[in-house]
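Every protein chain except one is present and positioned as in the full complex.
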Amino acid sequence: MANKISDETIEYVGILAKLELSGEEKENAKADMEKMLDYIDTLNELDTEGIEPMSHVFPVHNVFREDVVVNGDGSKDTLANAPLMKDNSFKVPKTIG
Amino acid sequence: MDITSLTAVELGKKIKAKEISVVDAVKASIVQIEKMEKDVHSFVTIDKEGALKRAEEVQKLIDHGTLTGPLAGVPVAIKDNMCTKDMLTTCSSKILGNFKPTFTAEAVLNLERAGAVIIGKTNMDEFAMGSTTETSYYGETKNPWNLNHVPGGSSGGSCAAVAAEECPYALGSDTGGSIRQPSSFCGVVGIKPTYGTVSRYGLIAYGSSLDQIGPIAKDVADCATILEAIASHDPKDSTSIAREKYDFTSALVEDVEGMKIGIPKDYFGDGLDKEVKEKILEAVKVLEEKGAIVEEFDLSLVQYAIPAYYVIASAEASSNLSRFDGVKYGYRTQEYEGLHNMYKKTRSEGFGAEVKRRIMLGSFVLSSGYYDAYYLKALRTKALIKQAFDNAFAKYDVIIAPASPTTAPELGKSLSDPLKMYLGDIYTISVNLAGLPGISIPVGTDSKGLPVGMQIIGNCFEENKIIRVAYTFEQTRTYERPELVKEGR
Partner (left out) sequence: MAKQYETVIGLEVHVELATKTKIFCSCSTEFGGAPNTHTCPVCTGMPGSLPVLNKQVVEYAMAIGLATNCDITQVCKFDRKNYFYPDNPQNYQISQLYLPIARNGYVEIEVGDLKKKVRIHEMHMEEDAGKLVHDEWDDTSLVDYNRSGVPLVEIVSEPDMRSADEVIAYLEKLRTIIQYLGASDCKLQEGSMRADVNLSVREVGTEKFGIRTEMKNLNSFKAIARAIEGERERQIELLEEGKEVIQETRRWDDNKESSYAMRSKEDAQDYRYFPEPDLVPIVISDEWIAKIKAQQPELRTEKLERYKKEFDIPQYDAEIITNSKHMADIFEATTAICKKPKKVSNWLMVETLRLLKDHDMEPEDIKFSPENLAKLIGLTEAGTVNSSVAKEVFEKIFAEDIDPEKYVEEHGLKTVNDEGALIEVLEKVIADHPQAVADYKGGKEKALGALVGQTMKAMKGKANPGMVNQKLKEMLKEC
C-alpha cells in the first residue's frame, strides 16, 4: 500500500465534510480511503500531458435566463419542511458574530 | 385478462380502446404490489389512494379526448430520488425520511402531462450510491428472479418492480450504470439517454455531470415510448440540450442490415463471467445473421474509467450532499451543542456508511493540495475516454458490451468489499463519463436461472441506433418472466 492516511487527515476531512466518525468508523475510513487512493493512483500510468481537463462533456455554452421576476412569495414552500422555524425563518443554533 | 403482464404500450392501447379502465389498471398494479412486496420490497412509498384518485381524473381526460398519448392512464413507479410534490422523496436515506418536496421533477411532470399515474416511489441505494440496492436505509430490495440475490443498483427498486410486474414501467437514474446494471440483473430493458436529453431538474443530484434519468420497462418499444415522453429541453436545467429530434419510436425498426457493430475486446477479457460472455456473443451472432457487420476492436482505457469515475462522482457528491445539514429540511439530530455539533451529528446519524465513505473520499480529493493530482487528473482521463469513444464511433454505429461482468450476486456478499463492488461497474461507467446513451436488454439466463443483460452503446444523440439494434434483437426472442411472477404467489 502506497497511500497512508493519518488520524489527523481523517479528522481534518471529517471537519470539511461535517461528519463525526466513531473510532471504528475512523479505522474503516482510513483503510477504505487508502485502498481507493491506491486504486485511483493507477491513473498516474496514463500520460495526460497537454490534455485539457474535461468538466462538461458537450461544448454547450451561454445558457442564460432573462432578468424578469417570475417568482412570487415562496415562503410557505420554502419553510414547509423546516425542522425548526420561528418568525418565518429557519431556526438554527446560535452563530458567531 | 392478466393486466400486469402487459407492456406499458399494450396497456395504454387497451385503455384507449376502453377495454381496461385506468382505475382497473391501477388496481391491478396495487393487487400485484400487495402480492409481491413482502418478498421483493421494491417500494419505499406506495400511494394507493393518490393513485386511485388520479386514475379517475386521468380517465376523464381520456374520455374527453384531452389525453390521447400512448402512456395515458398507465401506472408508473418513480425512483425515490426524483422529487414528487407532496409525496415523500427519501433517496432511501434516513436524512430525507420525512421530506416532501414542494415541486415535481421535470421528467415526472412530463410523464404526468402524458397521463401517467404514479403508484409509488421505488427503493434504491442510498442517494444512488451502490450497485445492489442494499445501502437503502429502508431495507434491501430482492431480485424477483431469485430472492436470495440482489436486484442490482442503484435503481434496483425500479427494475425489480417492473420485473415483478408491480408496474408496467418505471423511471430510474443512471450515474455509473444505475439503470443498465439492475435492468440486466432483473431481466428488463433500461435506457440511459445521452447526457442532457432528460431534464435533471428535480432529480436529487449524486454526480451532477454524470446523472441522467431514463426509462425501465419490459421491452424496447416501451422504453422508446417513455423516453419520447420524458425527454425535453428544459430551461430550468442549464445542462439540458435542445435536441433536433425527440422522436425515438420511429427507430423501432427490425433491420440492422449493414449496421456496423464494434465489439471492444477489452470488455470481453479477464473478469467477465464465462456464461455472461457466451450469452452476449450468441446475441451478437444473431445480429450478425440479421445483416449487421461485427468487428472486434481495442477501445482501450477501460481500466481507468472506474478510478476516474470515483474521483469525479465522489467529489461532486461531497458537494451536492452538503445541503443535507438539518437546517432547511429532512432529519435533524435530537440533541446537540452548537451549530457545528448539530451539523456533524445530523449528518453522521442521517447518512449510511457508503454515503459517508464517498463524501469523505470526495472531500479529500478536492482538499487543498490534492485537487490537481486527483480531480484534474480524473477530468483529463475523462477527456481521453471521450476521445477513445469518438474514435470508435467514427468506425462503428454501435458498440456492444456486457452490462455487468456477472449476473446478480447473492444478497450480503457485496458491501464488505467496496472496491470489488465498484469493479462491477466496469462496463457501464465509461458511458457516463463520455455522456453517451446505452441500453441494456435481456439476452437469456445463466445456469443459475439469473438474467444476463447485453449493453448496446451509441454515440451521443444516437439513441435511435441503439434502439433499432435492441429492437431487432428483441424480435428474435420472447420476454421471460421470473418464476415468482408466473406462479403468481
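Should a chain be cited, it is by its letter among A and B, assigned in written order, with residues numbered from 1 in that chain.
Operating definition for what follows: a contact is a pair of C-beta atoms (placed from the backbone, for glycine too) under 8 Å apart; a residue touches a chain by one contact, two chains touch by 3 or more.
It should be emphasised that the depicted structure is a prediction, and the values quoted were computed from it without experimental measurement.
A.B. asks: In the full complex, which of B:367, B:406 or B:445 touches the chain missing from this view?
C.D. replies: B:367
A.B. asks: Pick out which of B:6, B:83, B:251 or B:308 touches the chain that's been left out of the picture.
C.D. replies: Final answer for the missing-chain contact: B:83.
A.B. asks: Based on the whole complex, identify which of B:147, B:293 or B:339 touches the chain you can't see.
C.D. replies: Answering carefully, the residue with contact to the hidden chain is B:339.
A.B. asks: For the chain that got dropped from the picture, name the residues of chain A it touches.
C.D. replies: 12, 15-16, 18, 55-56, 60-71, 73-75, 77-79, 86-97
A.B. asks: In the complete complex, the non-displayed chain touches which residues of chain B?
C.D. replies: Touching the missing chain: residues 82-83, 89, 91, 96, 99, 101-103, 105, 200-205, 207-209, 235-239, 315-316, 318-319, 322-325, 327-329, 339-340, 343, 363, 366-368, 371, 375.
FYI, only the chains that are shown with their structure count from here on.
A.B. asks: CA centre of chain A versus CA centre of chain B: separation in Å?
C.D. replies: Chain centres of chain A and chain B, defined by C-alpha means, are spaced 23 Å apart.
A.B. asks: What residues on chain A touch chain B, complex-wise?
C.D. replies: 9-10, 12-14, 16-21, 25, 28-29, 32-33, 35-36, 39-46, 48, 51-58, 60, 63, 65, 77-78, 80-84, 90, 92-95
A.B. asks: Touching residues of chain B toward chain A in the complex: what are they?
C.D. replies: 98-100, 102-103, 195-196, 209, 235, 238-239, 241, 301, 303-304, 306-308, 310-311, 318, 322, 325-332, 336-345, 347-348, 351, 353, 356-357, 359-365, 367, 374, 376-384, 386, 418-419, 433-435, 460
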